[in-house]
Structures are given as structure tokens and as C-alpha cells.
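Chains shown are a subset, placed as in the full complex.
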Amino acid sequence: MDRPRLLIINPNSDPDMTVQIQKTAEDYLQGRAALTVWSNPDAPRFIETYADIAAAGPGLLSLVNTAAGGYRAIILACHYDPGLAALKEVSSCPVIGIGEASLRIAVLLGHRFSLLTTDLHSIPLHQEIVNRYGLQHLCASIRAPQAGEKDLPEKQKYHRLAQESCTQDKAEVLVLGCAGLCGLDKYLQAEFDRPVLDGIVCALMLAEGMAGYGGLQADKPRKSI
Amino acid sequence: MDRPRLLIINPNSDPDMTVQIQKTAEDYLQGRAALTVWSNPDAPRFIETYADIAAAGPGLLSLVNTAAGGYRAIILACHYDPGLAALKEVSSCPVIGIGEASLRIAVLLGHRFSLLTTDLHSIPLHQEIVNRYGLQHLCASIRAPQAGEKDLPEKQKYHRLAQESCTQDKAEVLVLGCAGLCGLDKYLQAEFDRPVLDGIVCALMLAEGMAGYGGLQADKPRKSI
Amino acid sequence: MDRPRLLIINPNSDPDMTVQIQKTAEDYLQGRAALTVWSNPDAPRFIETYADIAAAGPGLLSLVNTAAGGYRAIILACHYDPGLAALKEVSSCPVIGIGEASLRIAVLLGHRFSLLTTDLHSIPLHQEIVNRYGLQHLCASIRAPQAGEKDLPEKQKYHRLAQESCTQDKAEVLVLGCAGLCGLDKYLQAEFDRPVLDGIVCALMLAEGMAGYGGLQADKPRKSI
């Protein structure tokens, strides 16, 4: 089989994050797939609010339309899964959100998960997404650094959050709730001896698998009306 | 008190529907409010899919930003409540979706409601919205005309749906699931002797009430980060 | 249109609370409706328990029967919504409980609400009502003053509860969980810059709206068997 062509779309316009996403994906894929990574130039620099999600939507639709027919699976690389239902609707191949992928894989690996994210103000939006996927009863906690911890080293900040999630909240699995946290998974896994999931990797697992499974790619979008 | 200034935004770009919405609103308001009705020129003509919802988003954000400070409440006049969370986030006055308003008022008026809509293909999207508001256990049914009934007179089509909702599904309240069905409420109420709710009217009830209640309008959006 | 005739029933027999309810309602209505306020002379002085709710029932049924045909909407002015299903059943016009009205409007205005009430022993009953309306996942907290705080000034007590609800529980909306707390809404709104809802006002919004909407008043009760 040829290497499958996979597309990752970073739904925001931050070039640094796009680079970081690409690196995480290549580390995991080890050359098994032909990878393309796009950012969404018309979107806000970061996606942090419902308004950012709405603002990013048309650019995402346009990118998925541009991609039509060229990829075996598309990954949407923001943990809020912005516009995911719409993108699935217009795509002829599977579209996999890193939020949905990591949450659904987390509950396969343990009874309770905690989600670690970057900012206190993101917690309600993450909560809404956990609810949307019907996983709230399996969510041990959603934790983020305190406002005053901004300048602490990243590992130190997330070590504390992971510690509290494991001991106080009894999480068996940790989920990194932002594409920008990639890299922390290996560190925290070593420290806490339990699965720590990066959303990009989780989505790639499913994308590679779906690419190899006949019938998940169609000639045209299946839900168009 | 001066007449409150209310804004209705039709999230699609169909001018006929905008006219129809304005007429329904004026009939209900009887001059009690100063009404403005906008359509969303950059949006699809009709909003029928998740992709349409995503496409309509930036235009809606821009309209709500333009409206800033000028109105006591804003009504979003599509039963799918497209982008509602984002619009609430950027607005300094309440934003009321006709889907949310009519569903929450329906469950105040009876134990079970049915939702009547225009097309079979809309049913899954309506179902998703009923679920999102946590009202699925109170939803007796969501019904739409059959494909072959397109050319039947409107009253005849919806009379049958209402009949089935009342007798087979035991609905105590009917909700018209599309801004384009306005006008049928009075007819169906007379026929079936139970509440039949138009979303525009339901949202206006709340908008007028909130306009008169101090403290629901802020100086700037409350959820901006 | 003539001013609609609205009836508020205070389900307990405390005359002071009846006066206070009337004042709150008149402040909000500004003469837009012809208002009648009744208390329930055969009921307990306060409604604090399930037994009080049961004791108040026949008097409420009798008051609603007496009101038959004379009003466009009836408001039940106790946050526990005592006997609400029964009153809706025997009434030919809408009956609106202040508990149901304020909770359903709260979730329209924000993602999470907290309910402030008068006594620790009321919390389980409020919780039961939040559950009954299917809103538990949107309820950030239910808070009441500690036993030892009885003699503190009212504003001071509820300022602390509101503070904790906003910061610790991340409530975006506050609901006053007792008809006797009316007046605090404006004070707490000013202090915390977010919606603070009085149940009387919420129910009046809906009552006025329904009064103006044809078809919600019937010739006879719709659910009689």
C-alpha cells in the first residue's frame, strides 16, 4: 500500500503552533504517511472563545473544500473541535477532531480522566465539549495553571496539575487539552506512570487506521443535502 | 419608559424571510418596542446544514459588534440558533435564540412538546439542538412533511403533522421549528386547542421582559477574556 | 390593547410577604398590567418543607378555580413551585411558577447559575427542583447563609454568597431563590456585574408575554379529563 496522504488543519493562524503540530505529528508517524499541515490564515491567532470558533469557521470550510479528494483523512488540530460537525458534513473523507479523538480514547484506557489545559478561562469551554460528547461522568477534573504561574517553567506547572489530578481527583488517564502542550505527554507519563494523551497523536492513530480501512472515503460528501 | 430598542437578526440572506420575520414581530409587538430587523448579507440564502451555520458565523459576529450599545436585546431569528454562544459572548445585551426561547417556553406550558419543521433532512439538526438544551425527554416528536408533499397547501401539510403529534405522540404543546412557518401558530391553535409557539414571538416575550429589567444590559460584553 | 389582567398568588399566608411581592411586581410592571395579588389564607405562614407544600395545595387549587376566566396569566410566587403541575391542570390560562421561570431564564443568560437562598435546610428542596427541571448540570451551586449569620445585615450576607458563587463556583448568573429576597437583585447586579434574577420579575416577563400572545388562554382547562 502507498503511504496514505493525511492532512492536518491547524484552525488558527499562528505559524509557531503549526510548526509545533507538524513536528509532533512527524515524530509519531515516522514517515508512515505523507503529511500535509495547513494553518487557517483568516482565523484569529489563537482560538480561545466561542467567538474565535465562529470566526474560524468559513476558513475551515474553505480549506476542507480545497482538500476535497486529495486526502484519506483530515485532522482538526484544536482541542475545542471548532466547526467539526460542519467539516464532517462537507468532507468526503473522515474529519477527526483532536478533542473528540483524545477524549474517546481516554475513556478506553481508564475509568476516569483529567484534562489539563493552559488557562483558567478555557475550563468552561472544555467542560462544554466534554458534555457534548457525553463523557462528563468520566471526567475527574479539568485543571489549568493559576493566573500567577505564567512565568514558571512549563514542566513544573503541569507536574503540579498532573499530581493533583492523580491523587486528589483519582484520574487514571491524563489528556493534554491544547495542541500547544505537545511534548509534555512523554514527560508526564514517565513521572506518573499512567497514560498521558496528546490529541494530535490520538487523532493520527484514528486517521491512519481509517486511511487503511476501505469504505470510509467517499466520492462526495455523504451528508450534503 | 421609552419604547425599548430591539434588534432582530435574520442569520440568513433571504430578503423575503426578513420581511416575514419583521411582519410577525410587528404583529406581536403592537408598537410597544422600536424594532430593527437585519439580515446577514454574507450568509447562505437558507440555513439548513452545519456548514451553513459555520458560514453564517462571522457575519453574525460582525452584526452584533455593529449593534453594540444600541439595543436592549437582540433576537437571533433561526431555529438552529446558529453561533448563539459566540454572539452572547461578544454582546453587551442579552442575545436570544428563537430555538432556545421557544423550547424553554414550550416545557413551561406542557409536559411534552412536538416540533414541526419544514424538511425531513432538518430533523437530525433539530434533534441535536433539543439535546443540547437537555430537553430530549420532554420532546414527543419532531415531524416534517414527506418529500412528496411539497406542493400541498401549507395548512394542509402542517395540519396533518400537528394531528399526528397530538394523537400519536401525545404532545401537549407544538413548536414551529422554522422562522418561515410564522402565521401557522394561530391556525393550528384554533384547530387543536393547545399552545402552538412561534419562535419569533417567544424570543420577543423574553426580549421585551429583559429590556424592562435593569441590569441585564452591560457596558461591555461580560464574557470577553 | 387593554392592560392585561394578571394574578399573582402568594402560596403562603404571610401578609408581609404578600405586600413585598406586590411591591416588586408593581416596580417592574410600571402600570402595564392590571395586577391582583392574593395570599393563600389556609396555608402555612411560610413554605419550607414538602409538608408545607402539601398543606398549601387545596387552597391553591381553590384560588385558581376562583380566578377562572378572569386573568390572562397566573403567577405562583414561591420558588418551590408548590403544586404547579396541578394548578396548570385546572387553569384555563398559563400558570407560571417563579422557580421554573427564573431557572429557565437563567440558563438562557449564561452557562452556569448559582441559586442563593435563605436557609441551609432549604438547599435539598431547591436541589430537587433544579433536578426536576433537568438543569442540574448547569447549576454551579446552591448557597445559603450559615446558621450563625442570622443577625447580619441582609446585604452583607448575600454579598458573601454571591462572591463565592462567582469566584469559587464560576457562576455566570445568580438566581434569588426566595420571593422574600426581592430587592437584592439590583444591589448584587451592581456589585458583581452579571445577571441577578428575581423570580417574580422572571415570571412577570413570561406572563406579560403570554398575555399578549393569542391562543395561550383557553375557554376551559385543557388537561381536565
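By letter and in written order, the chains are A, B and C; residue numbering begins at 1 in each of them.
Throughout what follows, a contact is a pair of C-beta atoms (placed from the backbone, for glycine too) under 8 Å apart; a residue touches a chain by one contact, two chains touch by 3 or more.
Bear in mind that the values here come from a model prediction, so they are computed numbers and not experimental data.
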item	value
Total copies in the full complex, given that 3 are placed here	6
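Convention: only the chains that are shown with their structure count from here on.
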item	value
Category of the chain touch graph - line, ring, star, complete, other	complete
Per-chain Cα centre nearest the global Cα centre, belonging to chain	B
Mean-CA-position distance for chain C and chain A (Å)	43
Inter-chain centre distance, chain B versus chain C - centres from mean C-alpha coordinates, in Å	26
Residues of chain C engaged with two or more neighbouring chains	137
Contact footprint of chain C on chain B as seen in their complex	1, 28, 30, 94, 96, 100-101, 104-105, 107-109, 134-135, 137-138, 172, 185-186, 189-190, 193-196, 201-202, 204-206, 208-210, 212-216, 218, 222-223
Residues on chain B engaged by chain A in the complex (per definition of touch)	48-51, 53-55, 57-58, 60-61, 83, 85-86, 88-90, 121, 128, 132, 223-225
Chain C - residues contacting chain A, complex	111-112, 137, 170
